[in-house]
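What follows is chain A.
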Amino acid sequence: MLLKIDSINSYYGKSHILYDVSIKVDRGESVALLGRNGAGKTTTMNSIIGLVTPKSGSIQFDGKELVGLKPDQIVRQGISLVPDTRRIFPNLTVLENLKISERKSADSNWTISDIWELFPELLRLKASRGRELSGGEQQMLAVARSLVGNHKMLLLDEPFEGLAPIIVKRIAKTLIEIQKTGISLIIVEQNFRMALEIATRCYVMNLGRIAFDGPSSAITENPELQKKLLAV
Partner candidate 1 sequence: MNLGTSITKKNAAFRVGAVIIGIFAFIMLPTLFKSIGSTMFLATEIFIFAIFALGFNLLLGFTGIISFGHAAWFGLSSYAAALFQRHVTPDSTLIPLLFGILFTTLIGALVGKLIIKTRGIYFAYVTIAFSQLVLFIIIRWTKLTNGENGLGGIERKPLFKFIDIVPEFNYYIFVVIVFILVFILLNIIIKSPFGRVLQAIRENRTRAIFIGYNVRSYELTSYILSVFFTSVAGVLDLFLLKYAFPESMATTMSGEVIIMTLVGGMHNLTGPVLGAIIITFLKDFISSFTDRWMIFLGGIFVLFVMVFPEGIMGFFGKWGGNNPFKSLLPKRDKESES
Partner candidate 2 sequence: MSETTPKIALRSQNLKKHFGAIKAVDDVNFTLEEGTLHSIIGPNGAGKTTFFNCLTGKFPITEGKIFFEGKEIQNIPTYKLVRLGVCRSFQILNIFKKLTVVENVRIAIQARHPQRFNPFTKIDRKTSEEAEQILERIGLESFKNSVSQELSHGDQRLLEIGITIATAPKVLLLDEPAAGLSKQELQKLIPVINELRKTMSIVLIEHDIDMVLSLSDIISVMSFGKIIAEGCPEEIQNNEKVRKAYLGD
Partner candidate 3 sequence: MYKNRKWLSLVVIALLVLMMGNSAWAQFTAPQKVIGVVEPRSGVYAEIGEYGIKGVQLALDQYNAKGGVLGSELVLVAEDTQSVVNVGAQKARKLITERGAVMLVGEVSSAVAAAMGAVAAEFNVIYMAAGANSNNITNEDAKRVMFRTDLSNWQSNNAMANYLLKNYGKRWYFLTSDYTWGHTAYNVAAKILKENGGTQLANDLVPFGTSDYSAYLLKIRQAKPDVLYMSIGGTDLINFFKQFAGFGLKGTMQVSGAIMNDSDAWTLGPGVMTGVWPKVWAYNVDTPASKAFTQAFIAKYGVYPENESWQDYISTVAYIEAVKRAGTWNYEQVIKQLEDYKFDGLKSRPVYFRARDHQLIQEVYIVKARDGAWPNKQDWGEIVAVYPGPDVPLDSIESTMAENPMVLQNKYPLSIDKK
């Protein structure tokens, strides 16, 4: 077991957002976290990465307790978040954006030249500043930036939001490749079809609680369940 979230309760100010959320992810597994807007998906991500500190419950990553650590300490344990707004540094070039997050570890071995192979369009834009990239290019760079950190697990928050369908397919393909190299993924999405193509297992959240968990196929093959859980 790589990540084990055990009934955490999180708050934004006074409002209770997460109620006893428990999630488990195995080494090398990719998991989708689905749900409507406001269901608590992003808060779950933020609780893992330390931007929100759960009031109760525990989060164990590779046997180490994460609750109470600061974001940078958590990231150094081997988890990386690809945020929904991508947060590319606009004043750094593509190369600099990668260099700043480059990190060696025993877990995997991604180098910047691997990135050029994975996303040839980034090589072409190597010297362009972050602010000059299009949305799709930014998303690729955001994923690439997490990869060169050589983490055990990537958290992807809405990786397909606002992207043209053609780019969505391109990114999805890459994510599947990444997972094959042994990195675990958690994908948070509203676009559940695409997320379930990548993930083997999924959790569906509703009103801050886990409403369903099971294999991806359980949802893709069951329109009733889709309607009930995701209000499609």
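In picking the candidates, the idea was that all candidates are chains of the complex that A comes from, given by their letters.
Basically, a contact is a pair of C-beta atoms (placed from the backbone, for glycine too) under 8 Å apart; a residue touches a chain by one contact, two chains touch by 3 or more; residues count from 1.
Only a predicted model underlies this, so the values are computations on that prediction, with no experimental measurement involved.
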{"item": "Direct contact with chain A in this complex, candidates 1, 2 or 3", "value": "2"}
{"item": "Candidate 2 contact footprint on chain A (complex, rising order)", "value": "36-38, 132, 134-137, 161-169, 190, 230-232"}
